[in-house]
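The other protein chains are all here in position, but one chain of the complex has been omitted.
Right after this comes subunit A.
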Amino acid sequence: MALSNRDRARLSLGIQAGIFVAILVALILIIDWGAVRRSFFDLENVSGMFPEVITIGLWNTVQYTFFGFLFGLLGGTVLALMRIASFPVYRWIATIYIEFFRGIPAILVFIALGFGASLAFGLNLSTLQTASAALAIVGSAYIAETIRAGLQAVPKGQMEAARALGMPAWRAMVTIQIPQAFRIVLPPLTNEAILLTKDSSLIFVVGMAGSAAELTKIGRDGILQYGAGMTPLVVAGACYLLITVPLSILARRMEERSPGKSSRRRGKKKATESPVTAGVK
């Protein structure tokens, strides 16, 4: 029998829908919904988590991430400039730093700062200092590569035009190249902020006082405290989403209306997607 293309498309959709419904029905029949509710959504028994999960947990997570990202951005910018510097020693140092901290698990840095720093140097860092320093150290390695890619994605003609007008190299860098690079890397930087938000949970290996607890710590303690199965973790997870989902919506928005870089090819805008978003990590 001969099926037209349209028939075939309909048939394919019908089969997919059929499989979906079958699986759904099976799940509804097999799963013990009472048990699921008791272990994951037992909100009555965890009401004690509120409002601390927000006022302490969410607030601390935001603080650790904010400072980690801020200093990571500063360090990352410096490292990116070192990576493209004409003095080779700067390039080597930056490359080694970036490869090292991208190559090791972030949790090692948390342990190093949380325990190692006090043992080795007698430094007594607060939880905020430990968490944001660790995030800044790891984050700056990733951010440096993003920013370097952004600097190199600015068309060469921009620097040439600035220099031809008589701008000194540093002035052209500050006024022309860096502002354009930041526009290009805003979406990938937002992704970096999301990753750091999640990595802030690693501070749990160091341990912390109740007032310094972030979301993961509060979720873990809640499991022991409330006997509500995994519900405290679900609550903590939802709090992470409160941070990360708006950030990724923001990133997508910015990606949609990234600056029209039309000075390279007249008329045709955004023929390809930014080279930065692809392949940075």
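Things worth noting here:
The rule is simple: contacts are C-beta pairs under 8 Å (C-beta built on N, C-alpha and C of every residue); 3 or more make two chains touch, one makes a residue touch a chain; residues count from 1.
Definition applied: contacts and distances are computed from a predicted model.
Of the candidates "Ig-like domain-containing protein", "YeeE/YedE family protein", "ABC-type polar-amino-acid transporter" or "SoxAX cytochrome complex subunit A", the chain left out of this view carries the UniProt protein name "ABC-type polar-amino-acid transporter". Only one residue from A:Q129, A:Q158, A:Q225 or A:S248 touches the chain missing from this view: A:Q158. Set against the missing chain, the residues A:R8, A:R37, A:R171 or A:R253 yield one that touches it, A:R171. When the full complex is taken into account, the listed residue touching the unshown chain is A:Q180, out of A:Q180, A:S200, A:T216 or A:T231.
Within subunit A, the residues in touch with the undisplayed chain are 155, 157-158, 160-168, 171, 175-176, 179-180, 183, 259-267, 269.
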